[in-house]
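Note that this complex is displayed minus one protein chain, with the remaining chains in position.
Letters A and B mark the chains in the order given here, with residues in each chain numbered from 1 onward.
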Amino acid sequence: MFKYFKEILSGFWSLVVGMGITLRYLTKKPVTLIYPKERLPIKRFKGPIAFVTDGKTGDHLCIACNACIKTCPSRCMSLVAQKSAVDGKRVLTDFKVNYMLCSLCSLCIDVCPTDALKHDDPNYDMVSLTQKDLVMDLLEPFRAKGTPLTQIPTVPAAAVAPKPAPPPGPA
Amino acid sequence: MPLAETQEFLEKDPKKFGVGSEAVVSPDRIAEVARDYRKQNYFLECLTAVDFAECFEVVYHFNRWGASERTCVKILVPKDVNQAPSLASIYKSADWFEREIYDMFGIIFAGHPDLKRILLPESAEIFPLLKSFKGEPKGADVVQSLKLIEEDARGFGARLQGAGLEEAPTGDYYLNLGPQHPSTHGVLRVLLHLDGERVLSGEPIIGYSHRHHEKMMEIQNYLACWPNFGRMDYVGAMSYNFGYALLVEKAMGIRPSPRVEHIRVLTTELNRITSHLLWMGTFLLDLGAFTPFFYCFDDREQILDILEMATGERLTYDYFRFGGLDRDVPPELVPATKAFIPGFKKRLKDYHGLVTKNVIFEKRTRGLGVLTKDQALSYGVTGPALRACGVRADLRRDEPYSIYPALDFDIPTAKDGDVYSRYLVRMKEIEESLKIVSQILDKIPAGEIKTKTPKNVPRGEYYSAVEAARGVFSLYLVSDGSLNPYRLKARTPSFSNLSAIVEMLPGCLVSDVVAVLGSLDIVLPEIDR
Partner (left out) sequence: MTELVKIILFGTLVALFVSVNALFLVWMERKVSARIQLRRGPLHVGWEGLLQTVADAVKLVSKELTLPKEGDKFLYLLAPALVFAPLLAAFLVLPLGPGLVIRDLNVGFLFVTSLTNITFIGIFIAGWSSNNKYALLGSMRAVAQNISYEIPLLLSTMGVVLIAGTLKMSGLVAAQEKLWFAALQPAAFLIFLCASLAEANRAPFDIPEAESELVAGFHTEYSGMRFALFFLGEYTAVFISSAIATTLFLGGWRGPLLPGPVWFLLKTYAVVFVVMWIRWTFPRLRSDQLMNFAWKVLIPLGIANVFLTAVVLVFLK
């Protein structure tokens, strides 16, 4: 009999304690932010892959070595390099990243010999209504600025057949 | 190791290969060997197969609780025989492992009680892990889906016929809990045989989020495998990173710098806390308590902010690299973590007041879903679910890796093996992980975060295991010296833990089913891989 009442009372007390805790939280300030209006400072964020801009020349650093493309686990990158009409060297003419496939693993950044790639950190709110927008042309901003590397004349594509991107790793 | 077998066993360096000894026995003797191991309280940690050009190799890894003593036993199955004896009567965990091998390689296990596909749909006609299988991706296949639907109906009908229900209607019936159900934590289907609300038996059906990481990893190079590990157990991805890093470092024979080791342990333990917090929130949600879920998420988000500072990611971490890390942690990370700890300790007290001591919670969870030590051994249960049975087993202590031996932390255990014990063990583990984090914070040494790595993994077989948030996560690698892994088997803890639910469900009510399911802390993408 005594045990019966004790159990009821201790049970009841545990419920009161619980309600005390929730009441305390009721008076606290909410922790949520109203996102687009309020936001936290971003310390580090893996945004979509982008080209590093060289401080001196204002140009990209890509040498079209295909290292990133060989490593990419999601096979989301493709590049086209053509022969320069001036000195016959390889010139990057197209670099696309399919952001829909990208798994943001940073491996392409790791393997890049010239550190030409980075995560576009401030690009936090990227949103798109079409799939087309998510296939990013990394050369686009450089072409718009008309940086020297994008101005090099190349041998027409028909003369040098562009190599298709090889599958990652040896088959 | 069993004495009778001593002469056949080959000693190996566990530091290098992850196993202490290895043997090849003939297929007809494997049952005898396994029975011997079972008697000496070894559990079947991992069971897999490798497809070599000449024959199949079925690989058994036995281990025991407490200080690790892993042994590897292999049998060779010629391709024209394609049959191996089943261990399902000796180790219950072999049931699912063998079904998986059958599913992936088509090897028949003689004497298996119910040999059918486990991860792929039952109507599948492929054996994807065969080297001869080169997958051609296909679009949505209407014929195939129709076949699936028909097959499901047929299988179900057969079951009903078997139970003799068609002749004499009784009070029992079947209920599909899932694959779309709020409390199955992903896409799991539990086929419940019910009498009113009372469960007569339950059978988990998995494979709905199967993506075939293992084949994926076979066709890409070692480096490109990293993202796969962030996506198996996305709740506690850091431990999976750790497992893969250890495996390849072991194989390549490199050691990361002390700074790397410290940061790895720091982030892994923080990630373990987030994993347990997420579990706690969703588990209580299953029990009908909403509010703790939000408190857990508040804390979890704060830790994720800290981890984001280091990794740039919040969930599917790809942070570790061979012999190093993706990038160094910023200097703000240490003060941010220090600022977080006192508030979190206060919050833990609130959890105890709100949940642990709550009479409803106690009544709902005590004495429910009891798992005995013997069952845990037979099913190969690991992690908090095992420690709740009173077994002091934690690879961080039993098979020390990284800087864990130098750290001061306890392995919490409970004795009842019920849902409440599992809850208590995880709550204490949060505190222990917090202890580890606060120990490391002040002692992160300076140093390089990248090491030079050899290009290839040398030929051989390697095994590595870590204590992930849900139990033992281990990797078995067969390397042929090329750029790609020849075979990489991931033994995920929830796979074995979930299979043990068959023992816990009978006698429960429907309300208890979700509580038991929740208490196991399953993450379906990790089970289905």
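In this text, a contact is a pair of C-beta atoms (placed from the backbone, for glycine too) under 8 Å apart; a residue touches a chain by one contact, two chains touch by 3 or more.
All values reported here derive from a predicted model rather than from experimental measurement.
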Shown chains in contact with the undisplayed one are A, B
Which residue, B:Ile75, B:Ile206, B:Met280 or B:Leu354, contacts the hidden chain when the whole complex is considered? B:Leu354
Which listed residue (B:Asp28, B:Glu150, B:Glu197 or B:Asp410) would be found touching the missing chain in the intact complex? B:Glu197
Touching the hidden chain in the complete assembly: which of B:Leu175, B:Leu191 or B:Ile219 does that? B:Leu175
May I ask you to list the residues on chain A that touch the chain which is not drawn? 8, 15, 18-19, 21-23, 25-26, 28, 30-32, 34
Residues in chain B touching the chain absent from view: 173, 175, 181-183, 196-197, 284-291, 293-295, 298, 354-355, 358, 360-361, 363-364, 509-514
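Everything that follows uses one rule, which is that only the chains that are shown with their structure count from here on.
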List the centre-to-centre spacing of chain A and chain B in whole Å, with centres computed as mean CA coordinates. 29
Note which residues of chain A are touching chain B in the complex, please. 10-12, 14-15, 17-18, 20-22, 25, 31, 40, 43-46, 71-74, 103-107, 110-111, 119, 121, 168-171
Residue set of chain B touching chain A in the complex reads 219-221, 223-228, 230-231, 291, 295, 298, 305, 308-313, 316, 318, 321, 326-327, 330, 332, 350, 353-354, 357-360, 482-484
